[in-house]
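What follows is a structure written as structure tokens; I'll ask about it next.
Only a single protein chain was left out; the remaining protein chains are all shown in position.
Moving on to chain A:
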Amino acid sequence: MVVAWATLRRSWLVTRRAYPWTYFVGNLLLGVLTMGLAYLGLRVLGGGEVGAEFREKSGTGDYLAYIAVGAAALMFVKHCILWTGKAMIQEQREGTMGALIVAPARRLPYLAGFSMFSFTAVALEVAVLFGCATLLGVRLAPTGWGDGLLAVAGLALAVFGMSVVLSNVMIVAGEAHITQNSVFYAIAVLSGFTFPRPYLPEALQWLGEVVPVTAAMDVVRGVFNAGTGVDPGRLAATLLIGLLYTTAGFLAMPWAERRAMERSY
């Protein structure tokens, strides 16, 4: 935990110094824009109502709440990937990867420190987004605090596992931009963040199952939108695939780090 806390503190110091306050304002405005566009779309195109098909496929008729939860979850996932998944390639770019690898600190607490920071950083943005949603009349009613915590914890584990694997891909490829954006687009389409997955062709729905956040989002939707509570099967799938990604990522990490060091030759 010493390394995790130290890394959290380091991330806070660096972020505060690296980015001007306008960066945070820009991120906060994303929440305002997302809810504003959803509201306009619902009013202009849907006349303030969603169709029966959407109700059937999403399990809710509250479109704005559906968008608010999906947008908040996507922010959460993107932040974790941008901080945790890119941590090692940032070290590589800054010329500190060698010093980090030579130190005996384990990668789990190190990356957990980045995840803790990203969860903290996204909290404010999510709060602004839900504030806008509330002003537009959205009332989130999770099926219980325990259910809510389980759903968020499941999503956190799923995205942590993805971040560990992506970290390896990025340092081996020596590239972050294409990797992260490909993943962002893929999960936005496949994982149920922006529209109900049953709208997708069946093959793509199955493809979505290999992404850890897909099952996690089903749990989140059940708790925060559909009112059906935690689906034990989907929660088990979240834990299984999340742990699988996390374990595989950490097992491959020493190899990925060596490949990254060798790329400079």
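In this text, contacts are C-beta pairs under 8 Å (C-beta built on N, C-alpha and C of every residue); 3 or more make two chains touch, one makes a residue touch a chain; residues count from 1.
FYI, contacts and distances are computed from a predicted model.
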#### Entry: Name per UniProt, for the chain absent here [options: "Acyl-CoA dehydrogenase", "Bifunctional protein PyrR", "Putative spermidine/putrescine transport system permease protein" or "Export ABC transporter ATP-binding protein"]
"Export ABC transporter ATP-binding protein"
### Query
Of the residues listed, A:Leu30, A:Val50, A:Ala105 or A:Ala153, which one is in contact with the missing chain?
A:Ala105
#### Entry: Residues of chain A (touch criterion as defined above) contacting the omitted chain
2-3, 5-6, 10, 13-14, 17-18, 94-96, 98-106, 110, 254, 258, 261-262, 265
